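Report on the following structure.
With one protein chain held back, the other chains of the complex are shown just where they sit.
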Amino acid sequence: MQDFYNIDSLLSEEEIAVRDSVRRFVDDNVLPIIGECYVEGRFPREIVPGLAELGVFGANLPEEYGCAGLNNVAYGLIMQELERGDSGVRSFASVQGALVMYPIYAFGSEEQKRHYLPKMASGEIIGCFGLTEPDFGSNPAGMITMAREQSDGSWVINGAKMWITNGSTAQAAIVWAKTNDDKDQRSIRGFIVPTNTKGFRSKDQKGKLSLRASDTSELVLEDVRVPKDALLPKSGGLKSPLMCLTQARYGISWGALGAAIACFEEASSYAKTRIMFDRPIGGFQLQQLRLAEMLTEIVKGQLLCVQLGRLKDRGDFTPQQVSLAKRNNVHIATDIAREARRLLGANGILAEYSAMRHMANLESVYTYEGTHDVHTLVLGQAVTGLNAFGA
Amino acid sequence: MKIAVCIKRVPDMESRFRISSDGKVVDETGLKFDMSDFDGYAVEVALQITEKLGQGEVVVVSLGPDAVQEALRKALSMGAARAIHLKADRVPSDGFAIARALASELKSGGFDLIMFGKHAMDTMSGVVGPMTAELLGLPNVSAVSKLDVVQGRGTARRELEGAAEIVEFPLPAVVSIDEGIARPRYPSLKGIMAAKKKPLESKPAQLDAPRLEVTKTELPPDRQGGRIIGEGAAAVPELVRLLQTEAKVL
Partner (left out) sequence: MANVLVFAETRSGDLRKVALEAVTAGRALADKDGGEVHAVMLGAPGIASKAEQLGRHGADVVLVVEHQALANHSAEVAAATVAARAKAGAYAAVVFSASAQGKDLAPRVAAKLGVPMAADVLSFERTGTGINAKHAGYASKVVQTLTLSAQPAILSVRPGAVAPAATPKSGRVESLAPAMDPGTARVVVKEMVQGRSGKPDLGEAPVVVSGGRGLRAAENFRLVEELADAFGNAAVGCTRAVADDGWRPQSDQIGQTGRTVSPQLYVAVGISGAIQHLAGMRTAKTIVAINRDKEAPIFKVADYGIVGDALEIVPALTAAVREAKKGH
């Protein structure tokens, strides 16, 4: 799409080069196959080595651990370009980078970092993030997965996790569990659990109508025993997984724009060439209204993201700021995808066009990583100081 | 192993091209630019050669205004070790003038291989590579679709019409790369960041007055297409009839 507000002038040459490199990769490797993958309900694993070689995983983590060492604006642009392809593809990268590599980087020991991070950057080890449970989504503090320390220092973990991206593909799971029968959220610690450990099972969640090109699984842990060094030593309390979520949500704010841009580009191109009543439908007022709204929201969303990225790079951003961006950008993206779908008419229901796939995917993005409603209350509390969450 | 790759920054060929108001050239304002396709293959081949040998450096060279540094930096982010920018206000249409400027820069570089893409996508001439070879007194091998380098000698497959030649030659040599040999790697994100720190030397190009100029540029007449004569195998008889009677090609 045209750079209507010359936002490129706010980006460095390297940031633009990063964006363009990922864009080219997505154009060449994701777009040609993703419609089919979505219909078939499979994640295109064959792109993982290419993504790894590009340096997409944990791109904003330091070079000393085999990562690209990019700044956060560049990281955001990567997420944007991946989701221009598909939310499922971006989810894979979000999980690997922000929810698996990041906790190891932030809470892990030096040995854990040196052992896992380079292999995760190279795609050799895929990870997943086990926080959400069947009865505890918006309220992770209530989780019941429990890890009990044994006399030899090892831990035995029991519980179940649900809606876990990469759950069946991963070799390592970052499992968050309360510890030693303490039901308070302050006892929550993180563990790196190899998925081939005895007692660990994953099961593909079937019947999804959204994020179909993504592996979403249930995890069951039955007396899963892990050694002492599986514990992420610096993790402690719900705060730890929430910090990871803030990282992921930051990326999602950009990602949602990618989906919106894809839908807008498809709709504008269609509007200019689709003839009805002897003229392009782009010449009809109602379609122009759709396109004008889409353009406006995308531009606003982009400016939001660039500023958020710069704040994050300065080390001076807050989770509430991320809530605002995630909530806004996903919301406008769902509207844009739906309106694009409608502009495409009957063609808009076909998998060969991307609007309806993005529309369906974005419903998951609306709900995960903190639902729209949860972020609303985060902002409400930020404004009023009053907690409206319920209990 | 020292390999020089000469590259050119050209507009994105998917663009819709407009002619300048004086009718002489393509108006390039507002267009997106990138390294010319075959040049990307040449950079890729050069990188693969040094990687296979486990040693060596790839140096990229480009002549033109400051903007060509974008293409040089892209090559650096693919893995080239350093870049040389021969500064000129514009890229002359006279390939011989370009070749002389390049030869003058390259002759003392101690390069084992000097590589070019088959032709630049905008000028589509393909003369600069062979001319540079001639000026440097080096063997020239063009239309290369396969290249192997071992112990100071090269073997290449050259694509001709309906046939191919397998040739052998001593290094140093000049090689021009054709289709089929490699697809250029995506600059990795680490590569993009590393490129910033790699040496990019800019110096004025030694250019003679041009003796070949582009004096007019025109768009070819649009084809009047769009005639769909039918659907499925049922449309075949009508097609054959039209090819015989109207198009007269059958």
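So that you can tell them apart, the chains are marked A and B in the order they are listed, and the count of residues begins at 1 in each.
Please note the rule applied: a residue touches a chain if its C-beta (ideal position, glycine included) is under 8 Å from a C-beta of that chain, and two chains touch if they have at least 3 such contacts.
All of these numbers come straight from a predicted model, not from anything done at the bench.
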(request) Write out, one label after another, the shown chains that touch the chain missing from the document. (result) B
(message) Going by the contact rule already stated, which one of B:D22, B:E51, B:D89 or B:E165 would touch the omitted chain in the full complex?
(response) B:E165
(request) Quick one: say which of B:L47, B:V60, B:A97 or B:M115 touches the chain that got left out. (result) B:A97
(request) Just the residue numbers, please: which parts of subunit B touch the chain that's not shown? (result) 11, 13-14, 17, 19, 25-26, 37-38, 93-97, 99, 121-131, 133-135, 139-143, 145, 155, 157-170, 173, 179-180, 183, 210-220, 223-233, 235-237, 239-240, 242-244, 247, 249-250
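Convention: only the chains that are shown with their structure count from here on.
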(message) Using Cα averages as centroids, what's the distance between subunit A and subunit B in whole Å?
(response) 39
(message) With touch defined as at the start, can you tell me which subunit B residues reach subunit A in the complex?
(response) 70, 73-74, 77, 185-193, 195-196
(request) Sort out for me which residues of subunit A touch subunit B in the complex. (result) 13-14, 17-18, 21-22, 24-25, 50, 53-56, 59, 63, 68-70, 74, 78
